[in-house]
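Missing here is one protein chain; the remaining ones are kept as they sit in the complex.
Chain nomenclature is as follows: A and B, assigned in order of appearance, with residue numbering initiated at 1 for each chain independently.
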Amino acid sequence: MIQFLQKLGAKTLNRVAAVGRAGQLLSQSLIAKPAPMMMLPLLIRQLYFIGVLSLVIIIVSGLFIGMVLGLQGYTILVDYGSEQAVGQMVALSLVRELAPVVTALLFAGRAGSAVTAEIGLMKATEQLACYEMIGVDPMRRIIAPRLWAGFISMPLLSMIFAIVGIWGGSLVAVDWLGIFSGSFWANMQASVSFSEDVLNGVIKSLVFGFVVIWIAVFQGNDCVPTSEGISQATTRTVVYSSLAILGLDFLLTAMMFGDF
Amino acid sequence: MRIRALEISVGALILAGMLALVALAINVSGLNLSQKGGGYTVYARFDNIGGLTERAKVSMSGVQIGQVSAIRIDRKRLMAEVEMQIFDDVDYLSIDSSAQILTAGLLGEKYIGITPGFEDDLLENGMTIEDTQSALVLEEIVGKFLFNKVSE
Partner (left out) sequence: MAQLNDTHIEVSNLSFWRGERKIFDDLSLTIPRGKITAIMGPSGTGKTTLLKLIGGQLTPDQGSIRVDGDNVHALSRRRLFELRAKMGMLFQSGALFTDMTVAENVAFPLRVHTDLPESVVRDLVLMKLNAVGLRGASELKPAELSGGMARRAALARAIALDPDFLMYDEPFAGQDPIAMGVLINLISRLNRALGHTSVIVSHDIQETLSIADYVYLISDGKVLAQGAPDQLNGSEDPRVEQFMKGRPDGPVPFHFPAPSFKDQLFGDSQ
């Protein structure tokens, strides 16, 4: 029993220390003096790897999720004779929930794991140490551009996801199931509010993007520099970011749409 | 050349994201910048607005001619007062037009339907539509129906 408690205590302390190191990493990489002229090409490169390369999976998933929403919404709403409301259902669920959450989950799997593996491998092959020996701070050179790229790409991807999804929903509802397109769009426009729904969705995706990329860089930088350590770190990135996304989503939703 | 392709693709991503935001704003949430401040204001008082919301449509014969800009209680009469922005090009509503709160479908959104009248004088900015008909509230209809049944 005592042993168990000891182990538990040690584990908890390790976790707390890891959170501390993650905070340190963040402050070192972001508060460090920016060198914009050197930073911009690095940032563009990372935007490409983190953002552009995630685009295909985001568009394909967005399209299918929108189409499924359109189909499911229709079969439920047609029983109440209000199938015109399918547009509003598709748009609201995408803009408020699915676009930020599903994009963030896909983003963690696609970009987060790649960032962790890349930084972990750089650590294992002593590239990070080498930057330091050359006199370049790896926090600024390696970590900071990835953090910024993740933070910038996530809302962009999330909005693209929402738009593609709504288009997919209209494809099913209007073109296939024959709902009058005027009432599809009008119902949607009447119920979706820009400041409440769209902007809150953007805020969610900013928060998720920040958390996912933070976890990803931290796990990469903090991993044990062996092949086993890197694979564990990659797994941890996906698991921790997914849990963080879903938990934060509940919190943010309660704050934004709850009546308190 | 390789670097340029990279820059272009990143630029395209950012533009696509921005475009998506604009599309979300205009097509999905119906935010219309050209209507802001445009149009003239007309008021109408209702006994019960039954779930009408701000930014609901104002339409005539099914065609949108404006939107609800504010809803409040008229403290003197203790009735709901609805403020509507009617588009500027709609310059043919006579002062005896009537306003009615309608529902699109059984569970659809509430909107205001305007039926034009026959007077020559036209509604102008700040005027009030006198002839109104409140929303049909399902509970009241059911209540009346039951009451009539009992009294029969």
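Descriptive notes on the structure:
Keep this in mind: a contact is a pair of C-beta atoms (placed from the backbone, for glycine too) under 8 Å apart; a residue touches a chain by one contact, two chains touch by 3 or more.
Since this is a predicted model, take the numbers as computed values, not measurements.
Across the complete structure, the visible chains that the omitted chain touches are A. From the options A:A10, A:I76, A:V136 or A:V224, the residue with contact to the chain not on display is A:V136. When the missing chain is restored to the complex, the residue among A:T125, A:S181 or A:S227 that touches it is A:T125. Contact between chain A and the unshown chain involves residues 122, 125-127, 129-136.
The rule is simple: only the chains that are shown with their structure count from here on.
Chain A and chain B, compared by their mean Cα positions, are separated by 36 Å. For chain B in complex with chain A, the residues that touch the partner chain are 3, 6-7, 9-10, 12-14, 16-18, 20-21, 23-25, 27-31, 55-57, 64, 104-109, 111. Residue ranges of chain A in contact with chain B, taken from their complex: 41, 44-45, 47-48, 51-52, 55, 80-82, 84-85, 88, 91, 95, 152-153, 155-157, 159-160, 162-163, 166, 183, 185-194, 197-198, 202.
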